[in-house]
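The complex is shown incomplete by one protein chain, all other protein chains being positioned as in the whole.
Letters are used for the chains, namely A, B and C, taken in the order the chains are written, and counting of residues starts over at 1 for each.
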Amino acid sequence: MSAADLSPFNSPFAAGTAGPSVRAVKDPFHGDLLEVSMGPQHPSTHGVFRMVVTLDGEIIVKLKPVFGYLHRNHEKIAENTSYLGSMPYTDRLDYLCSMTTNWAYALAVEKLAGQAVPDRAQYLRIIMAELTRLVNHSCLVGFLFNDLGTSFTPLLYAFREREKILDLFESLTGSRMMCNYQRFGGCRVDPTPEWLAAASRLVDNFPRFLDEYETMLTGNEIMLARTQGVGVLDAAKAVNAGITGPCLRASGYNYDVRKVDGYGFYPRFDFRVPLGAHGDTYDRYMMRVLEMRESVKILQQAFRDLPAGPIMDPKSKLRGFRPKAGEAYGRTESPKGELGFFLVSDGSPNPYRYRVRPPTLINLTLLEDMCLGHTIADSVVILGSIDIVLGEVDR
Amino acid sequence: MITLTFIALVTLAAAAVAMSQRNLIHSALLLVASWAGIAGFYLWAGAEFVAFAQILVYVGAVSMVVLFAVLLTRRSHAELAIAPASVKRILAAIVAGGAVLGALFGAVLSTPLASAAAPPPAISVKALGAQLLGRHTASVLLIAVLLTVALLGAVVIASTNSKEDAP
Amino acid sequence: MNSSGLSLLSAHLPVAAAADGLLERLPLTLRDTFVQWFPAPTQWLLHHLISIVGILAIFGLFFAFTTVAERKLLGRLQNRLGPNRAGVPKFSFLPFHLKHKLFGLTQPFADAVKALTKEDIVPAAADKLLHFLAPVLVVAFSLLTFAVLPFGRNLIPVELDAALLYFFAAGSATELTIFMAGWASRNKYSLLSAMRALAQVISYELPLLLSVIPVVLVAGTLSTQEIVVAQGFWTFGLLPHWFIFTPWGAAGFLLFLVAALAESNRSPFDLPEAESELIAGHLTEYSGFKYALFFMAEYFGLTALSGLGVTLFLGGWQAPCAFLQFIPSYLWFMGKLVGMIVFFIWVRGTLLRLRIDQLTRLSWQFLVPLALINLGNAAFWALTGAWSGPLQIVRWAVSAALIVVPFVLMGRSLTRGQAPRTYRYAT
Partner (left out) sequence: MLGSGIIKGLAVTAKNFVGSYHDPARMVTEQYPEERPKLPEAYRNFPFLVTENATDPMGTLRCVACQICEKECPPQCIYIEKSKDKKPDATGKPQLYPAVFAIDTSVCMSCQICVEVCPFDAIKMDQVFEVAATNRFTGLLLNREQLAKPNSYFHQIHPTDAHEVDTRLAAERKAAEEKAKAAAAAKAAAAAAKPATPAPATATPAAPKPAAQPPTPPTA
């Protein structure tokens, strides 16, 4: 019963499945199908996310993701707040990587207003973005192994490293996860030399943690058995569905916004983009690990030749910021994929239209295609490998 | 003698209650209790090896088979409602029961049993093993082949089942 | 009777002298003095009552401290401190109040109080009788298995001729209770996971038994006490003749470990309670003291199985070296038991969980064939007992090859096409 011929299969049960969490579903082919609702309070769905899974025995026959529990009307609120006012809200979109979201929003506004950014600020933005990539990827890898069943050990090793980076963010911006660090035309705080020294020391021995992680888990037979060949996503389907980020590169399609757009000073740095071959959960996991190693390389180069100079463009205005009418789309490579902000301005201090392209929501669309034919235990691992954060999915 | 009657009572009571239960799972579990009662007999008779084998095989494995069978057979409600009250059915039950009892008592009375229960010979497991693979090797091998065939049969039935299913 | 190992210089040290050291006979003298005060006919009953009370007390506390040891060890494995907040409460009759937190060692008593005071919710649709009976039976059966474990030189609760068979008979009855728990809670999740738990326990019953039979074959007896005595020799007074130090014994011990992990639903095989799938498996509808009973039964099962492992492969209460025999034998047994449990906790802190089909495939396609080959290997070992001199080396080599070669071949076929991959980079 291969997954391919099952996907067009539509069980004759009503679309609305708000019924009791578990219902027996009559079906001519497979006898009793079992419809199980996993979430929104389920220990393994990352945040309030619900999967209505129809099971034939152990095999998933149909999977309907249900989300929106964390919808906070972010885009409508942004239309009634000043451009600066929305900046702290962008921290709460993808609460694991606030710096990259800040940068994406600042990039879009700077495109809209034609704002220049000094060199030191560009370097600082790259440093913060790559540190956030380390934070996010180590977080994901930790959670993925937690879904695979270890009792929190890899998660706590990953969190131990993540905490050290978050302490750096806290000593610089004042808050560990809600940094609110970028402004239109540069950064808010200039890091002190001690901070830079501590950061480069941390980055230098980050690979030691990665090596320990890889020896512990990458060669683990159970890990290979549980993830290789699970949740395969071929490149063509991924591209059609608009998947971006490590999930796309795991399927072997070379698309990294840092290389494609070359925004910020990324062209000045030499780093490589790892590509997978099979597009299964194991490749997605390895993409994150290899990207962490690349980020360490970028950070070392950035610390080496960080220029002196102002961190804020003198012409940038803090209040009464009225960009001329027009629209702009700024996109960056957030750790989850291509994060974009589409702004339409009508000359007033509030944006006329404020739209976020959430990479996690779009990566989530193919969850069913990846899970068909696998068991419940796999669906949890596949969901973990896509790396969703409900703040960004529901906005 | 007291322990013998006590064990007999327990086993028979479990079997009787099992018969009268409406809930199929309860009756299955009480059946397992009666098997444990039979193991009690062996223990009383001093044959520890057979008693533990009985528990291991019946209480451990066969009970699982029974319970799985009870769970997986899809019984629609129509079959359950057997009309107990019809007179013809009760007469047939009495006749069948009487015949079985008669045969049993006949067999028990006719066999010349030594009256005094001779102390059971304390046979060690080692001697039992030697006996099994000494004089009775043929029967042991026969049983082994029978069980293997049964096991392979089950595997074959289970596996082909899912293949036919694919549309 | 014993035909194992290099018996070139098996120094038969004065075993008898160490056997009746004061400490060695302490528990026995205590019991006999206590039994004297009672009339003769009831003495055998009292004899057994004391051993029952002894087992319950010692292994009750052992269970309590295994839970806290597990949480502290897991903590240390994960670079954090385990529980260290449960101090000693302020007793009115004590003049002082001990401020020190005793490194969290009073945590199990706090857990016990919590488990006792928690409300015991029974779902309305549940089958009341079975729901109550399941935890009671699971603890009863897992305690039954302690009757045949030889804790010391003459500290064995029940001297049975077919002890091993009794151990597995009592152990296999726990499957019944898993089913009862799953069925009685009337909850789809519990029933689903009760089925999976049964599939797992049944498919690992076979490798467990098959990994034990070589020991019976070589030792020639089913009685645990005689098996330990069979391992009671030392070459040059230093190398113990434990069964683990023979090729088939090492393979058997590894098989036993994997099967014991699966039998007691622990780490790589803790499928029923996999949080990532079915909440708490067949224990979802249990709370309060009944949940604590299931928890306790799991640990008793784990202790019993590692006790059996120690008895069969690690020489039970035998001392590792001849001159160490002055230390009482029950301390050796406890030491090895703690070692085994620490290994189980260490495995729990590291390994990932297997999926249900991988788990059953591992048992049927890998462990059972290997166990059968190991049985043949042990037969070869038993038959070639009389070889001596250079033939010994040949015997060891053949025995080792007999088990390692199939292990490598089957291992490669089990993980065909699964290897850490190398990745290309885009420019």
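Everything that follows uses one rule, which is that contacts are C-beta pairs under 8 Å (C-beta built on N, C-alpha and C of every residue); 3 or more make two chains touch, one makes a residue touch a chain.
Just so it is clear, the structure is predicted and the values come from calculations on it, not from any experiment.
Participant: Omitted chain: which shown chains does it touch?
Facilitator: Counted over the whole complex, the chain not pictured touches A, C.
Participant: Determine which one of A:Phe49, A:Phe67 or A:Tyr89 touches the chain that has been left out.
Facilitator: A:Tyr89
Participant: Tell me which of A:Glu75, A:Glu170 or A:Asp313 is the one touching the absent chain.
Facilitator: Answering carefully, the residue with contact to the hidden chain is A:Glu170.
Participant: Which candidate, A:Asp32, A:Glu79 or A:Glu212, sits in contact with the chain we can't see?
Facilitator: The single option touching the absent chain is A:Glu212.
Participant: Out of C:Thr29, C:Thr42 or C:Asn79, which residue would touch the omitted chain in the full complex?
Facilitator: Checking the options C:Thr29, C:Thr42 or C:Asn79, the one contacting the hidden chain is C:Asn79.
Participant: Hey, which of A:Glu75, A:Glu221 or A:Asp261 is the one touching the hidden chain?
Facilitator: Considering the complete complex, A:Glu221 is the one touching the chain left out.
Participant: So that we can see where the missing chain sits, which residues of chain A does it touch?
Facilitator: Missing-chain contacts on chain A: residues 81-82, 84-89, 91, 153, 157, 160, 163, 167, 170-175, 178, 180, 188-189, 212, 215-217, 219-224, 318-319.
Participant: Over the whole complex, note the residues of chain C touching the chain we left out.
Facilitator: Residues 73, 76-81, 346-347, 349-351, 407-408, 411-412, 414-415 of chain C touch the chain absent from view.
The rule we apply is simple: only the chains that are shown with their structure count from here on.
Participant: Which chain is the middle one, judged by CA centres?
Facilitator: C
Participant: Approximately how many whole Å separate the CA-defined centres of chain B and chain C?
Facilitator: 31
Participant: What is the distance in Å between the mean C-alpha positions of chain A and chain B?
Facilitator: Chain A and chain B have C-alpha centres separated by 60 Å.
Participant: On a C-alpha centroid basis, what's the spacing between chain A and chain C, in Å?
Facilitator: 44
Participant: Among the residues of chain A, which are close enough to touch at least two other chains?
Facilitator: Correct list: empty.
Participant: Using the touch definition from the top, which residues of chain C touch two or more other chains?
Facilitator: Nothing qualifies.
Participant: Taking the complex as given, what residues does chain A use to touch chain C?
Facilitator: Spelled out, the residues of chain A in touch with chain C are 22, 34, 36, 42-44, 58, 145-153, 156-157, 160, 216-226, 228, 254, 256, 259, 272-278, 282-283, 286, 290, 375-378, 380-381.
Participant: Once bound in the complex, which stretches of chain C touch chain B?
Facilitator: The contact residues of chain C facing chain B are 127, 129-130, 160-162, 165-166, 168-170, 172-173, 175-176, 179-180, 183, 198, 202, 205, 220-223.
Participant: Show which residues of chain B lie in contact with chain C when the two form their complex.
Facilitator: Answer in residue numbers: 23, 25-26, 29, 32, 48-49, 52-53, 55-56, 59-61, 63-64, 67-68, 71, 124-126.
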